[in-house]
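Here the complex is missing a single protein chain, while all its other protein chains stay put.
Letters are used for the chains, namely A, B and C, taken in the order the chains are written, and counting of residues starts over at 1 for each.
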Amino acid sequence: MSDLLNTVYLLLGIPLVAAVVLVALPWHRVSSILNALASLATLLVAVSLLGHRPEVSSFVFIDDLNISLVVLTCLVAFTTAWFSASYIAHEVEIGRLTPTSLRFYHAMYQFLTFSMVLALCANNIGVMWVAIEAATLTTVVMVSIYRTREAIEASWKYFILGSVGIALALFGTILIYLAGQSVIGPGIEALAWTELHVRAAKFDPNILNLAFVFLLVGYGTKVGLAPLHAWLPDAHAEGPTPISAVLSGLLLNVALYAVLRFKMILAGNAGALAPGPLMLTMGLSSLLLASVMLYRRRDIKRFFAYSSIEHMGIITFAFGVGGPLANFAGLLHMALHSLTKSAIFYSVGHIAQAKGTQKISDISGLTTSHPMLGWGFVLGVAAIAGLPPMGLFMSEFLVVTSAMARQPWLAVPVVVGLLMAFGALVWRLQQVAFGEPRGESAKISASLLPLYLHLALVLVAGLWLPGPLVAWFQNVARLLGS
Amino acid sequence: MNATSPILLQALQFVLVLAVAPVITGISRKARSRLLGRVGPSIFQPYRDIAKLLRKDVVMAENASWLYRVAPYLVFALMWLATALVPAFVVRHPLSPAADLIALVGLLASSRFLLALAGMDVGTSFGGIGSSREMMISSLAEPAMLMVIFTMAMFVHTTSIPSIVDFVLGRPVGLRVSFALAVISLIMVGIAETGRIPIDNPATHLELTMVHEAMVLEYSGRHLALIEAAAMLKLLFYLSLIAVVFAPWGIAPAAATGPQLAWGAAAWLGKIVAGTLALAVFEVSIAKMRVFRVAEFLGGALLLGLLGTIFLYVSQSP
Amino acid sequence: MLTAILVAVAALFCLGVLAPAVRAGASGDIAHDLVYLGSALACLVAGSAAAWFLVGGQAASLNATLPMGLPWLPAQLRIDSLSAWFLIVVNVIGFAASVYGKGYGRHVDEPGRVLPFFPAFLAGMNLVPLADDAFTFLLSWEFMSVSSWLLVLANHRQPGNARAGMIYLVMAVFGGACLLLAFGVLAGAEGTYYFADMRAHPPTGWPAAIALLLIVLGTGSKAGGVPLHAWLPIAHPAAPSHVSALMSGVMTKVALYGLIRVMFDLMGDPGWGWGAVLLAVGAVSALYGILSALLQDDVKTMLACSTIENIGIIMIGLGLAQVFRVSGLGALAALAATAALLHVFNHALMKTLMFFVAGALQTATGTRALERMGGLIQRLPITAALALAGAAAISALPPFNGFVSEWMTFQAVLGSPQLAQWPLRFGVPVTGAVLALAAALAAACFVRAYGIAFLGRPRSPEAASAHEVDGWMRAAMAGLAALCLAVGVLPMIAILPLSQVVADLVGSPLPALADGPTLSAWVWLAPLEQGYSSYSGLVVFLTAVIVTVSVVAGVHRLANDRVRRGPPWDCGFPDPTAAAQYTASSFAQPLRRVFGTLIFRAVERVDMPEPGETRPARLEVRLTDPAWVALYAPLIAAVGWITERANPLQYLTIRRYLSLVFMALILLLSAVALSR
Partner (left out) sequence: MLYGLDFDIAHTLGTSVLLLSFALLYQRRLTGVLEAFALQAVFVAAAAAWQAWSQDAPHLYITAGIALGFKAIAIPLALGHIVRKLGIHRTVETVVGVNLTLLAGVALVALSILLVFPVTFASGNVARENLTLALSVVLLGLLMMITRRNAVTQVIGFMSLENGLVLAAVGVKGMPLVVEGSVAFSVLVAFIIFGMFFFRIRERFDTLDLQYLETFRGDRQVDRP
């Protein structure tokens, strides 16, 4: 009965318990600290996974693909909780949030962490589906927490589109089981990743194709791929900023992780059609659409939400290109994007609080009025725009060059999209960060450590990558096939 | 009498051009007045003018800067050097390799550069007019000149005058289209650069028309003398350049003996005097242009030069 | 040596990182001195190391591998003769700029926005020539752009600078993207990003053409070749002057380094067509650049435009080298390449000098507008003298260095009859004519600039009360002026180190230097054959000096040397006010009439007050950049159009969004259904 000793259960247990406790706690300062501590504990457990991997159980498992994502998730969850402590305090001061809604908020936050980690570690496509649905519903609720009409409409939109996505994903899951049980035989094994990956070769390719389409559309809605992206910008813009950070930084990744898992099954089956073209199309359309939509945005959070769509497009494109190099690029870009984007949302949160607005046109001269915050923002945006020496330059370099190596002509639209998006980013960046400071500017007393921690990681990644990480990524990249 | 030392000949040419330049100007003025039915001053008048100017005091504007005082000497020196580097009576001087045709153009450009600046120094509107027009004219004349040089150089594969002369002398005389075009273009440039009618009128003080005179309006005394002398040298420079490049006959070979040298000198004098007279005839027979027509005039020169280079291939192509 | 350079570069990075810390910790002054003196030292080390490598010449190339970037793609660094030459250029100018900055940096509005990025910029420019794989190359290339972008935004409060920075960075990244694609093509299907592998199997046929096109686009846009130049006159002037000097004088050259590296080194034999392309671009850039410079009122914009001209001249040289090289005319190729690379150095020197002068003018008068200067030769005598040297050099006047490289370019042009291709036989002389025109116009341009700024009477109270700049700035300018003269008088000091570079580049050395540097080679610059076309800066200079001295002596012996001061005569109508003197726009008027209306659609509007009105009449001149109208504006409009059309997607109803999902699903399903 080694399952109970499994570290993963600890990993899942901490946030779950914390959630229960936090519901009970009335004092929001305490609970925000507790929230951060719980996330820290989760992070420590996750890091301990790097040391020794628990053996695969029928319910959860850890392998090269999800370990890095688990650690990443816990890390960002922790830093976001840290950021949220100061952010929420300010929100309470200005009375946007009530203590009661905060109890709710912190509990939800832990539950969200739990469900994301569960989705990542689950060794069962059904469980993973449930976890992702739970995560979605949690975020739906958290997006609506401000109770403004905009927030409610945003969360409603998110809810409806998300539900349809969930339904389609479930259909895909059923199909996969159908394909699996004819080979593995009925029962829970036919839902286990470990089984599916090994036996994929014998599955009926036609069902796999059918299933993948539903899974791509279903989970793709969560990833925010165009044209399924509609919920994403508003949800990011209207929810509390920590949630935007988690959404962009983590939830999109989790959904994409699901898609990747199924891609691996297809890759393992000779008869199935290559998922590449489908993902290429979705990725390109997201990239181009987002790069166009960026220009007319006036709300700074919605602006960066579109940038998330753009980057999800790039990542999906990379996996669509396939091959060890492109897959590696995709994985790298995934990790770096979530670090950078969450960092940007931290700074945006502080900016919005300092300036009392989310309208880009009302914010300017930040590097003058709030030097540390402003330059942090500049660094973040420079990174997301793919400027060296930040890490995303490397991953984008790899994406484009690997695309050149396989489908040279596809590299052109990618570069066009990147340039378009770049123009918008620089334009807005200069508007916000430079020039004469305008409007009100409250001092912000928050610690910028989470922001700079993420940026430092991204910078280091741009110059040097740790060996083990590269080893995992390369291994996974091989499994992901072409 | 054995071959005289090259250094000596070089020095001799320095002296010779300086001595001859004023009389050439004198001749051209005399000829022009005669053609206009006037008696005109003696052909040695320029010497007297210069001497008189040298004796006079310099009257200088209060705000004239050091550049204003230095410029005349440099302008004169550079012009003198340039003229002395154009082979007059003997093909090759020790200094000739120092400056080929392009470098000579460069020297002229330097002196013009300084003169134009000097014109703007005092800050009068006349000086400005003069400099601006001078630079406009030169900005078209200089490339035209270079195109002429290209025509020669592409044919001869060199830009050093002695080699060109050797080449032209070394083969039977044949008039080539390119050279005809080139020489016309070069004459037009010379007219423009030396400020003759129809581009400029050396003897006017009418603001609408004057270029060179406006530029040096503030100068007086020895400075003016130097500038006048430089202008005379410039005329001589173009005359002897045309002479040596397009009609080098009679010029003494390197390591020449006395008689050859004498004959060379005589031939050179003959050629430039002839050139001067031709110039005078040309000047009196046409009218002064508006300043902005100058562009077209020199643009024509530039195109002729370019045509010359292109025609090289036509005449050269097998 | 490579180690020394790398240490210097690392030091520069550290300076960039340290600067803000020191500013915060200790004081601004310490940070100031630390940064500028430190960068000067680093440039000194790196530059001398590169020079030692080039002259000492014991190794053809040195390699190094840094454990950076991707594990299977560690950063490859390599120094060979070509990169050494460009490193020398970078660091000589970098040194001068640091010394100048030591003084000028005091006058910058917000030093905090300059100090960190100045050394970083230098480091980036040092890394580009060292990079030996595509990733490192692009990394340092983009880094160079980013750091200079931040420097452009240093005085971000001034109106228009935000636009400048925006256009600059977007164009820079566009260039980078072109290079990225080009390297993707060069890397081929197996995707090796090492220059060594690219050199081993260069592409042929279409891929080669595409790669070259992309390279020309990428490097050309960064170097400011027409028609992609439009960002340059906007961006370069926006930065602080010592940075503008680096951008105009060095960064454009680093861009050309990329062009040379790929076209001459990695591509093997791309054929003469690309040489012709370079010739065309170069000719257009040269003429266009100098004409627009001639019509500017802002000193720094004028200098930036003249950069476009000089880039054109260099490109002409490179194009000639290319066509001669592929036509097997080694000697001429060597001559053209020498001319181009020498002009790289010369232009770096003189353009930097001129930008330093512009900075001095700005600090002295607080303006960059020519129309508000005048008479500064009285207030800033030393700067004025040095500026005169710079102006003469950049106008290609003997005995300064600018003339030497242009002379050699002309000599190369004269080799065109030996070419086999008829288009070139006709095209090259035309290029030569354009080059001559550009050179002459350059003289006019700088007479105008110098005359309006330094001569005449002060046009504004600031100009009247200007003061000479401090020692550091003067020292930097004097050093550069001295170098301009030195290279002009003894070109060998630059051509000799170049011989190895040229030999590696086009495969054959300069004939004049075939048998080592003899004394006559030092005195007489006869690139092709002794006795034929030759020029000697030394002799010209010495004779000119002797003649001048003797003239002065003679005149002062013969003439009376009394001088009386009086009011200017001015034909008897001395104008009372300084406003009545010739202005920059009136000086440019004849040439504007000749060229401007044709190329720039120059519109002159005279606003003449009614009789009785007291306001002054105004002349208003409006110029439009054809490239902007034809290329940039439509692009911006297109982006605006697309975004406008796409924008409604943000405002659909949920049902519509659901239908999008539905469509996507159906499309993918039918794709699957039809895929078999």
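In this section, a residue touches a chain if its C-beta (ideal position, glycine included) is under 8 Å from a C-beta of that chain, and two chains touch if they have at least 3 such contacts.
The shown structure was predicted, so the numbers you read here are calculated from the model rather than taken from an experiment.
S.K.: Could you run through the displayed chains and say which ones the absent chain touches?
M.R.: A, C
S.K.: Out of A:64, A:91 or A:133, which residue would touch the omitted chain in the full complex?
M.R.: Residue touching the absent chain, from the options given: A:133.
S.K.: Among A:23, A:71, A:89 or A:188, exactly one should touch the missing chain; which is it?
M.R.: For the chain that is not drawn, the touching residue is A:188.
S.K.: May I ask which residue of A:90, A:106, A:157 or A:222 touches the chain that does not appear here?
M.R.: Of the candidates A:90, A:106, A:157 or A:222, A:157 is in touch with the missing chain.
S.K.: Touching the absent chain: which residues on chain A qualify?
M.R.: Counting only chain A, the missing chain is touched by 126-127, 130, 133, 137, 149-150, 152-153, 156-157, 159-160, 163-164, 166-168, 170-171, 174-175, 177-178, 181-183, 186-188, 190-191, 204, 206-207, 210, 295-299, 302, 361, 423, 427.
S.K.: Give me the chain C residues in contact with the hidden chain, please.
M.R.: 636, 639-640, 647, 650-651, 653-655, 658-659, 661-662, 665-666, 669-670, 672-673, 676
Criterion: only the chains that are shown with their structure count from here on.
S.K.: Among all other chains, pick the one whose mean CA position is farthest from the mean CA position of chain B.
M.R.: Between chain B and the rest, the longest centre separation is with A.
S.K.: State which chain is most central when centres are taken as means of Cα atoms.
M.R.: So the chain nearest the centre of the shown protein is C.
S.K.: Between chain B and chain C, what is the separation of their C-alpha centroids in Å?
M.R.: Inter-chain centre distance comes to 35 Å.
S.K.: So how far apart, in whole Å, are chain A and chain C when each is placed at the average of its C-alpha atoms?
M.R.: Roughly 44 Å, centre to centre.
S.K.: Measuring from the mean C-alpha position of chain A to the mean C-alpha position of chain B, what distance in angstrom results?
M.R.: Roughly 79 Å separates the two chain centres.
S.K.: Chain B: which residues touch two or more other chains?
M.R.: none
S.K.: Chain A: which residues touch two or more other chains?
M.R.: In chain A, no residue touches at least two other chains, as defined above.
S.K.: Enumerate the contact residues on chain A facing chain C in the complex.
M.R.: 156-157, 160-161, 164-165, 168, 209-210, 213-214, 216-217, 221, 227-228, 230-231, 233, 273, 277-278, 289, 292-293, 295-296, 325, 367, 382, 387-389, 393-394, 397-398, 400-406, 408, 411-412, 415, 418-420, 422-423, 426-427, 430-431, 434-436, 463-465, 467, 470
S.K.: Per the contact definition, I'd like the list of chain B residues that touch chain C in the complex.
M.R.: 14, 54-67, 73-74, 76-78, 80-81, 95, 97-100, 102-103, 106-107, 109-110, 112-113, 116-117, 120-129, 131-133, 135-136, 138-143, 146-147, 150, 153-154, 157-160, 163, 205, 207, 217-218, 221-222, 225-226, 291-292, 295, 302, 305-306, 309-310, 312-313, 316
S.K.: In their complex, what parts of chain C are in touch with chain B?
M.R.: My answer: residues 374-375, 377-378, 381, 384, 388, 392, 395-398, 403, 407, 410-411, 413-414, 416-417, 422, 425-426, 429-430, 432-433, 436-437, 439-441, 443-444, 447-448, 450-452, 455-457, 524, 526, 531-536, 539-540, 543-544, 547-548, 551-552, 555, 558-571, 574-575, 578, 580-582, 586-591, 593-594.
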